[in-house]
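The complex appears here without one of its protein chains, the remainder shown in place.
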Amino acid sequence: MCGKVPLQSYYSQTYIMKKLLIVVFSLMIFTACEAVPKRYSAAYTDVFDTVTQFTAYCGSDEEFEEYSDILHDELLRLHEIFDIYLTYGDTQNACMLNENGSLENPPPELVELIESGKNWYSETDGQLNIALGSVLSLWHDCRENAELPDPDMLKNLSGHCDIENISMDNGIALADPEMSLDFGALAKGYAAEKAAETLIGLGLENFAISCGGNVVTHGKKPSGSWEIGIENPDGGLITSVFVSGESVVTSGDYQRFVEIGGVRYHHIIDPKTLYPAKFWRSVTVISKSSAEADALSTALFCMDQKSGLELIKKHSAEAMWIDQNGEVYRSEGFSDYE
Amino acid sequence: MNKTARNDILLAVAIALAAVAVFLIRIFPAAPAQSCEVIHAGATEAVLPLDGNGVYVCGSVEIEISDGSARIKKSGCPEQICVKHKPISRSGEAVICAPEGVMIRITGEGPDFVQ
Partner (left out) sequence: MSSEMKMTRRIATDGLLTAVCFMLSYVETLLPSAGLPGVKMGLANICVLFALYRLTTWDAVVISGVRIILNWIIFGNISGAIYSVFGAILSLGAMYMLKKSGKFSTIGVSLAGGAVHNFGQVLAAVIMLGPGALGYLPPLLILGEATGAVNGIVAGVILGRVKGWGNSV
């Protein structure tokens, strides 16, 4: 019989059963491997002066790399438009606007962001002001040198922060030559939202982008919603929120600061006092729109809880505040995400 | 003990061993789950285990691992935000030095992002 199988067994029930089983088993394993998408992550450090992390579930390395490159390109493009420190060739960007005082042919995104800034100014009673650039610039330089700004100089510069001086009739023009715009409160949220829209339009279903603490999510991970940890300013985590499609933004006094004479000076300046806002240690906003969440978190950081609550209610968002004593306050629907 | 009984027992033991094998394979890689990923100019340059002490240098940035946490010890950047950040040890936590283009991040199970 030397290894030869009798002809009959090719048609026997046993043989067929065996083969069928192998096929079925292999199909199951195969679909199991294919059906489980892999988690990929990438980070970019060259946009918006912060780190952007991108995590997505894709079927292959190539697929992820493609999306990652597209995301990076889009963020870079918007970063260059909103950058107030550098110009980039012919691009009519924010830096060029601040230097020249006007732009003839501004990119539509810049126009959109400025109009958004104007709306937020009136909604927040001036607590969110994109025209605060000159004051913010002084603080930025002072932080780098670890010294306090001269109060008179601050006062002086605050006179050049009138948002009404931005005219949008013919391109963009700043009526006050000593005024400058700063989009720090809005740019990241807006850019993350636009970039995410691009990815969604291209068919990516499950991903999250964290642009320096501005998180945009879409879809889920295999184990459920995306988990965003909110830091306790004194160390550790206060809580985690779980989102699928919503955006989460946290503004905190522990993110960017300088210590001068033993006192901490953080980077979110209260337009009324011209000094770092003292209301809260941290404010977290959850909203369907990343651009709104970014604006709201900065605005809420510079206002008391009552006004903040009114504002987020108006925009169907939720918020969590941590005050100077470590007390935590939540809006009604916030714990639905915990 | 007759033949089939012996085979039965062998079979039972084989399945039990398979169960133990799956258990071990899953547990062991999972145990040293905490490591610190060093990302420089967008690419992961190194993954440093958190158990152990040492200093890793990336350009002008010095990263120190000690007591199960990581921190940026020194950096050539102007604002020194990264150096002032407290040491990180939990999954998802990260410290960045934007001017130098360096980020350290703790990887493993846990929050996807921490802010």
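The letters A and B name the chains in turn, as written, and every chain counts its residues from 1.
Heads up, the rule we're going with is that a contact is a pair of C-beta atoms (placed from the backbone, for glycine too) under 8 Å apart; a residue touches a chain by one contact, two chains touch by 3 or more.
Keep in mind it's a predicted model, so treat the numbers as computed, not measured.
Asks: Can you name the residues of subunit B that touch the chain not displayed here?
Replies: The list for subunit B reads 3-5, 7-8, 11-12, 15-16, 18-20, 22-23, 26.
FYI, only the chains that are shown with their structure count from here on.
Asks: Quick check: how many Å separate the C-alpha centres of subunit A and subunit B?
Replies: Result: the chain centres lie 25 Å from each other.
Asks: Over in the complex, which subunit B residues touch subunit A? Could you list them?
Replies: Touching subunit A: residues 39, 41-42, 78-79, 81, 84, 86, 90, 92-94, 96, 98, 101-103, 105, 110-115 of subunit B.
Asks: Provide the residue numbers of subunit A that touch subunit B in the complex, in ascending order.
Replies: Residues of subunit A touching subunit B: 42-46, 49-51, 53, 55, 72, 143-144, 208, 210, 213, 215, 221, 226-231, 235-237, 240, 248-250, 252, 256-259, 284.
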